[in-house]
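What you see is the complex with one protein chain gone and the rest in place.
Coming up: chain A.
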Amino acid sequence: MTKVTDMTNAISSAVDDGDSVYLGGFTHLIPFAAGHEMIRQEYEDLHLIRATPDLIFDQMVAAGCASSVTFSWAGNPGVGSLRAFRRAVEDGVPNEISIDEYSHFGLVSRLFAGARDMPFVPLRSLVGSSLPEHNENIRTVQNPFDPDEEVCVVPPLTPDVSIVRAQRASPEGDAHIWGISGDVVDAAFAADTVVLAVEEIVDTETLRSDPNRTEIPGTVVDYVVEEPYGSHPSYTQGYYGRDNTAYLDWNEVSETHESTQEWLDEWVYGVENRREYVEKLGVERLLDLEPTHDYAEPIDMGRYA
């Protein structure tokens, strides 16, 4: 059954004020278009979650969508700080937000547990750091098989909504991902409701020709949105590169709350959807981000009829 819809409808149907919302993607496949749609629809009091809040959460925090952020590394990769996030944490601008902080392994272990309905998951990290003193979700238990050993554990994370991207999907929501998949797959399995946005919708036969590449099955997906360039300024492997200039520029754009609002006025509130955003970016900029081809060798699945 088709789950295809547009982003406006997917977001308004999937997300309510006050929800916990995970946006997947590690550098790669970040759902910027979905984040912008949430800003346009003026969501409030969201509990935003991702390992690397990145520019998308900086923009959502600046727009007043968030009341808390769960994360493990809050910076502008290779550039510096997330300035809007810091204004919210340090000065309560535009509103106070609370933070819930982990290491990367701590956070993805929580997703791992959430995706598999595990009561908690142990890890050999976080002990010896100061993080457990500031986060009651990081605890230690006695190893039941070795009473001399204390083991660090974290609880499952089950977001109300996860929004993830992939290269391509069938109308049923079976999705092929290649390149860095990061936290995307566990984020999809851990959530109650999943919005999947892709560069291309393809027919079911194309998807089923390579089932090993189907990282997200349609059985966990609720809404499918076809939205080319929906990850910009993040990237989609094989489709377009990371727009490093945009990441560098953000450092100036986000310097004050006012300059950040001007940017939001122009690039988020000032366009109706991702298509208009892409048109506004212009062909030259998109051509600069286009990689040359580097095809994987086809495989032979064999037909055993």
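What to note about this one:
Criterion: a residue touches a chain if its C-beta (ideal position, glycine included) is under 8 Å from a C-beta of that chain, and two chains touch if they have at least 3 such contacts; residues count from 1.
One rule holds for everything that comes next: contacts and distances are computed from a predicted model.
Missing chain, UniProt protein name, picked from "Pyruvate synthase subunit PorB", "succinate dehydrogenase", "Helix-turn-helix domain-containing protein" or "CoA-transferase subunit beta": "CoA-transferase subunit beta". Among A:D16, A:D45, A:E101 or A:D249, only A:E101 touches the chain left out of the display.
Contact with the chain that does not appear here is found for just one residue of A:A84, A:V185 or A:V198, A:V185. For the options A:K3, A:H36, A:R168 or A:R242, the residue in contact with the chain missing from this view is A:R242. In the full complex, chain A touches the hidden chain at residues 26-28, 51-52, 71-75, 77-78, 81-82, 86, 89-90, 101-106, 108-109, 111-112, 123-131, 133-134, 149-150, 179-186, 235, 237, 241-242, 244, 247, 291, 294.
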